[in-house]
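So the structure is just underneath, and the comments pick up after that.
With one protein chain removed, the remaining protein chains of the complex are shown where they sit.
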Amino acid sequence: MKIDLNCDMGESFGVYRLGFDEEMMPHITSANIACGFHAGDPIVMERTISLAKSHGVSAGAHPGFPDLVGFGRRSMELTPHEVRNDLIYQVGALSAFAQIEGLSLQHVKPHGQFYNLAAKDEHMSRSICEAILALDKNLILVALSGSKMAEIASKSGLKVAREAFADRAYHRDGSLVSRKTEGSVIHDPKRVAERVIRMVQEGKVQSIEGDLIDLEVDSICVHGDTPGAVDLARAIRGNLEGAGITALPMGKFL
Amino acid sequence: MKIDLNCDMGESFGVYRLGFDEEMMPHITSANIACGFHAGDPIVMERTISLAKSHGVSAGAHPGFPDLVGFGRRSMELTPHEVRNDLIYQVGALSAFAQIEGLSLQHVKPHGQFYNLAAKDEHMSRSICEAILALDKNLILVALSGSKMAEIASKSGLKVAREAFADRAYHRDGSLVSRKTEGSVIHDPKRVAERVIRMVQEGKVQSIEGDLIDLEVDSICVHGDTPGAVDLARAIRGNLEGAGITALPMGKFL
Amino acid sequence: MKIDLNCDMGESFGVYRLGFDEEMMPHITSANIACGFHAGDPIVMERTISLAKSHGVSAGAHPGFPDLVGFGRRSMELTPHEVRNDLIYQVGALSAFAQIEGLSLQHVKPHGQFYNLAAKDEHMSRSICEAILALDKNLILVALSGSKMAEIASKSGLKVAREAFADRAYHRDGSLVSRKTEGSVIHDPKRVAERVIRMVQEGKVQSIEGDLIDLEVDSICVHGDTPGAVDLARAIRGNLEGAGITALPMGKFL
Partner (left out) sequence: MKIDLNCDMGESFGVYRLGFDEEMMPHITSANIACGFHAGDPIVMERTISLAKSHGVSAGAHPGFPDLVGFGRRSMELTPHEVRNDLIYQVGALSAFAQIEGLSLQHVKPHGQFYNLAAKDEHMSRSICEAILALDKNLILVALSGSKMAEIASKSGLKVAREAFADRAYHRDGSLVSRKTEGSVIHDPKRVAERVIRMVQEGKVQSIEGDLIDLEVDSICVHGDTPGAVDLARAIRGNLEGAGITALPMGKFL
């Protein structure tokens, strides 16, 4: 039994520091590295690639909307063509730093509202999948488990890692509970770690409405910039190993 | 006898148009494509790569300082490490668009003050050369003929295209006459075309002081955004062919 | 009978030139000057303020979304607080250039999607109106005639200039016909000029559906960056004067 643990990384910028990258690296298997649009810069990108390499963590691109002040969290009405080209640009930029270190990128995970909007828009999803396939057919797309985008990516022949969120509540229909809703984020490390085990072992999660729902998952997203993030990641990783589940970069088993 | 004709391209941005890219393409052999820092954006980059491809023009990266409002023409005191990483980022981003079109980049030509400052700074030149070699040892660096950078690049094992400027006056020591000096730019198309022939056939140019100086040249830079640019490029290309000189992408003969 | 003619100005950026600012100035009475977020920069802003002053044209701020590559034409999901502060920032920056020239700003006209989204959102409109009142109660807000924003601004005690578009088709309900629809833009200068006269004299316009609808108007927007823009502005201004209508900066009669 295998699972990938992914985390957003390299979101510092210039003098600004964000996230516990160094402390998180020992506990994860895949790093989603910001590419300079919503966060990150050429110095940070190189440092993060190098940090991932030294921990045996596989590196992927984490492209975002061109909105640094909004950290890529504000919806922008880009055309599918703009979304596609913004992704190609960012993946290309990060690839060069990987190349310099003798690495290839393992995956692409869109960031923030880029992830959310693209996931729902068929035309946009299709355009992104075609671009990734044209860039490198070995690149894995990380997509919300059960989403339109995961489905379109699979059909297009692209490798997909179905993603679940360790500490986020799910609705009965498999969608994430909005962060504005009470109970949307689960803070108890023990409960989070147990949920993760169940997701991996049984492919199930208990929804906020109480039902047990199906949730196929190849990669678990852990946060790297919240208080307690490092402890939570350590707990999840420890529990997985205690349960005989191997944490591995997604590229090793997909 | 062979020569490359290079021109800066893809310097439009968003709604802003700059340069006669479509009109220039038939007359040149190598396009230096802006990468988003001093000019260019992901839509413009894709369009320019595609335009170059359709004309059989070889594509190269034209990375600049991160200064859009100053168009990369203002000196910035970057560290060699920052310069190197800004270059890697930009070359990587453009490479991805080339890849999507089934092309490889042929060359890298730093833009504006990036070109000027890096050319004089040994430490910076060395750091740039190492980065390009690590990225792709087939990439050619376009450097001012006779410059420190051309010398360092050659010694480092990097392929170098020694560049001369068709319409710029030279000093007796091989340096360019400052644009602020009277006579620094030659406007007469006939005279420019004749100078180019002499550069290619004899490896010589008449300096502003009157002497005939040596100038080894693999590629001639023509401007693409000045009034008369297209006519000048046509005249140069026509004269070269009239003199039995073949205009070819630098990658074909270096 | 009096009317204001407004035009977007100062939308150049760095080396990039946009719009026929110098040629348009003699024909208009109010200039909406970009403030650096969607277009414009500190050099362009100063030049445009100075150009307006020399033509006796009144200057106003034309704040946009923080999206240079998208020219402020892409929707961004900003909070009312972000919208308000982005507006305050931009109006303040332009005011300083006006102050240096011994001028006060006459008006504020949001740009592109900022104009469109704010106009429909009550909460946003209210937040913008309060901010403008707090900045300077003499500032006039230019708002689409008949819009929610025009209504809210009036109620808040803010001076409002109700705006109509010289060359844009209207629906029967007073809304603008989408640019994607056939016939949304009227290109015939004669017809445009006649429509303008009717708007001013009768407060009416013929909708695309054929009905004659009411349209109260204090200011007519003319475009300054399209082919034929200068001729169209000249025709409108000439026809207004021929019909005995005085073109005046909105601040002179509101």
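To keep things simple, chains are lettered A, B and C as they appear, and every chain counts its residues starting from 1.
Operating definition for what follows: a residue touches a chain if its C-beta (ideal position, glycine included) is under 8 Å from a C-beta of that chain, and two chains touch if they have at least 3 such contacts.
Being a predicted model, the structure only gives us computed values, none of them experimental.
For the chain left out of this panel, the touching residue among A:D8, A:D21 or A:D41 is A:D41. Chain C meets the missing chain through residues 36, 42-43, 45-46, 81-82, 85-86, 88-97, 99-100, 131, 134-136. In the full complex, chain B contacts the hidden chain through residues 66-67, 69-70, 74-78, 82, 113.
In the full complex, the hidden chain is touched by chain A at residues 13-18, 41, 68-71.
Everything that follows uses one rule, which is that only the chains that are shown with their structure count from here on.
Centroids of chain A and chain B (each the mean of its C-alpha atoms) stand 39 Å apart. Averaging Cα coordinates per chain places chain B and chain C 42 Å apart. Looking at chain C, residues 69-70 sit in touch with two or more other chains.
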